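Of the protein chains in this complex, all but one are displayed in their positions.
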Amino acid sequence: MLKKNKVLLISVLLITIIIGIGFIPAMHQGGHEPATESSESINTIFDSLKYEKSIHVLAMLLLGFGFLMVFIRKHGFSSVTATFLVVSIALPLYMLIKTYTGEEFSIVNIDSFILAEFAAASLLIAMGAPLGKLKMDQYILLALLFIPAYILNEWIILESGIFEGFVDVGGSIVIHAFGAYFGLGVVANTLAKFENQPECENDSISNQFCLIGSMVLWIFWPSFTSALVAPNEVVITAINTVFALCGATLATYVFTRLIRGKIEIEDIANAALAGGVAIGSVCNTTTPGYAVLIGVAAGAVSTIGYTIIAPKVEKLIRGTDTCGVHNLHGLPGVLGGIFGIFISGTADIQLGGIVVTVVLAFVFGKITGMVIRLLGQKEIPYSDEDEFITSH
Amino acid sequence: MLKKNKVLLISVLLITIIIGIGFIPAMHQGGHEPATESSESINTIFDSLKYEKSIHVLAMLLLGFGFLMVFIRKHGFSSVTATFLVVSIALPLYMLIKTYTGEEFSIVNIDSFILAEFAAASLLIAMGAPLGKLKMDQYILLALLFIPAYILNEWIILESGIFEGFVDVGGSIVIHAFGAYFGLGVVANTLAKFENQPECENDSISNQFCLIGSMVLWIFWPSFTSALVAPNEVVITAINTVFALCGATLATYVFTRLIRGKIEIEDIANAALAGGVAIGSVCNTTTPGYAVLIGVAAGAVSTIGYTIIAPKVEKLIRGTDTCGVHNLHGLPGVLGGIFGIFISGTADIQLGGIVVTVVLAFVFGKITGMVIRLLGQKEIPYSDEDEFITSH
Partner (left out) sequence: MLKKNKVLLISVLLITIIIGIGFIPAMHQGGHEPATESSESINTIFDSLKYEKSIHVLAMLLLGFGFLMVFIRKHGFSSVTATFLVVSIALPLYMLIKTYTGEEFSIVNIDSFILAEFAAASLLIAMGAPLGKLKMDQYILLALLFIPAYILNEWIILESGIFEGFVDVGGSIVIHAFGAYFGLGVVANTLAKFENQPECENDSISNQFCLIGSMVLWIFWPSFTSALVAPNEVVITAINTVFALCGATLATYVFTRLIRGKIEIEDIANAALAGGVAIGSVCNTTTPGYAVLIGVAAGAVSTIGYTIIAPKVEKLIRGTDTCGVHNLHGLPGVLGGIFGIFISGTADIQLGGIVVTVVLAFVFGKITGMVIRLLGQKEIPYSDEDEFITSH
């Protein structure tokens, strides 16, 4: 057992080193744009403005997703460490693969880096479904398998020309829905019997750490949606995004109480963000009033998802979605993609892209789940003490 | 009881939807500046730079104020949720009212969004006074009543021309003092007998969450004061603000120990921020040396406020100021407004504006408090379990 562990660990080290070495010839083959342009050019300024947004997105990836997943009481170290690890794999791996496969993809380019962050966000969403049921090595393997699948879907939907005119600048479909349905695929058919599934425990303190993650996501979401829009669309994109989040937050409050009687803090922490997910497809083209309404719809759908739809879905796929990524990213993502029809004007292109993404994501997730389980399978959640020194 | 709850909840949903719909005709009436200008114009760059500051201010509103109010041990979920809700009401409501009442107010404009954030900040300050004594529906009602009053005072002081020459770019008076005295108005005369008031409990962990909020406010305060100054004043405004915070932090440490013997962590978490409050009026016109001294004065006044003045004020108004907003935002805000005399040069204009703001805030707060209490009144603090599912 110890020996197998060492082999796995040394494999992780070797993979990291290989990723590093992989970039070196690419830089020599002209993949590197030398920084020879005037240091005061207008492009330099716009790159620096995008850089600020890329740091906001980094905050969402680590503090946001990382702590949003700390709600499981005895799984805090595991959630945060897994977040650190998969982000550390995803960012360079995405850029390495794109360097060798993407046309006109440049390594030293802020747009490339932001695209890599989007891939990492989608991966963290996928990870939310099996959260608590995987060991660290399995999270790393998940990351290694997810990124190529994500790149393939991204290429089919946005670059291949098959879905010319597909609208999704803020990633409702290619980031959120892809991640969510990939995650559902990973957990599908992992249960002998659904009824035996123990609930993930949480408590007041773990939920407060979770709320920090939730707020970090809420705060920086406008930078996520506006990171790659045209410079003169940044302000309207940001205001639309904030207004959608406001609508979703208020709707979540209303629906969590209407359905449950009292407020479930996990609904607040999660469904309040559904406005950001759903506004993605039309974030730079709609107006603030519609943004509020889209947010209300998304918050309602997400809360209904957590309370009513989730048990049915989990029974259907015979697996548990620990973080409820289907309710936060799956349903509101598809909803946002559908709103995109009003902008793209072509329902068949828009719906086609949605269906292909959902199917591809689920199938790749299913395959990935089977591969991951070669390293072992658990039906009850892990506790930090399984892999961490917790005796002090 | 359940029925009344449902009516209230559906009202919240309807109000949200009405706010959203309210924007739609405004966009068609030309309130929307179409993004037709060159995407590389200098204005686009300055808007993007302001956008970054608006995100910093958003971090202050949610993570900052939200977690600063988590110091009450069993009220963490309530404080964070109430913060989410009132921010989600305040931002679109401010912009909606201004769209129909403000001259030359444009919805899709970063300055407008930052002004809306300032209104939300003032509201969160006001909320600190009755914190723990209100239900969620009452926080929402507070938000709905506060914003029109804030807009009226903002208009009287800064736009009507009555107080031409009034100096308050960083909001010592119109944001901080208005919020604080509004909050005092809300809690005034809520006690049968002051002596019966139980203390809000806190513990080591709730206070550490509170310190996260405090640090977030400290860190991003320079973006709050510099958000709307001229571009070439950003650097001096930021340095003055940081130096004022440094002065206040050191003075707080000295005075908390001199007065109490030991350090009270709540003094550190709160009074250290008084430098940011007091520098507001002169943040872009003073110099770093004076900024340190203004900070020292503000930290001293605030700490004396928490230790010595607060019990007297609470006895006077017959109400408890849960977060001590009078000590952090009221007294240092007025102090900052008075420093403005050195810049405006006209003591009567500056003092007039201060007095009008304080009186209007208290009166509007008093009326708001009476309306809010139609939904019920409590003398002992709420616990999370009153409104949240906490059995897991």
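Just so it is clear, A and B label the chains in written order, and each chain counts residues from 1 on its own.
Basically, a residue touches a chain if its C-beta (ideal position, glycine included) is under 8 Å from a C-beta of that chain, and two chains touch if they have at least 3 such contacts.
On a predicted model such as this, the values are computed, not experimentally measured, just so you know.
Trainee: Of the residues A:I107, A:L158 or A:I338, which one touches the chain left out of the display?
Mentor: Final answer for the missing-chain contact: A:I107.
Trainee: Write down which of B:M69, B:V174 or B:L245 is the residue touching the left-out chain.
Mentor: Touching the chain that is not displayed is residue B:L245.
Trainee: Which of A:F146, A:F166, A:Y181 or A:F209 sits in contact with the chain that's absent?
Mentor: Checking each option in A:F146, A:F166, A:Y181 or A:F209, the one touching the absent chain turns out to be A:F209.
Trainee: Taking the full complex into account, what residues of chain A touch the chain not shown?
Mentor: Against the missing chain, chain A presents residues 2, 5-6, 9-10, 12-13, 16-17, 19-24, 26-27, 32, 35, 37-41, 44-45, 47-49, 51-52, 54-55, 58-59, 62-63, 66-67, 70, 76-77, 80-81, 84-85, 87-89, 91-92, 95, 107-110, 113, 136, 205, 209, 212, 384, 387-390, 392.
Trainee: Against the chain that's been left off, what residues of chain B make contact? List them.
Mentor: Here the touching residues of chain B are 42, 45-46, 49, 52, 56, 199, 201-205, 207-208, 211-212, 215-216, 218-220, 222-223, 226, 230-236, 238-239, 242-243, 245-247, 249-251, 253-254, 257-258, 260-265, 268, 272, 287-293, 296.
By our rule, only the chains that are shown with their structure count from here on.
Trainee: When the C-alpha atoms of chain A and chain B are each averaged to a single point, how far apart are the two points in Å?
Mentor: About 33 Å, centre to centre.
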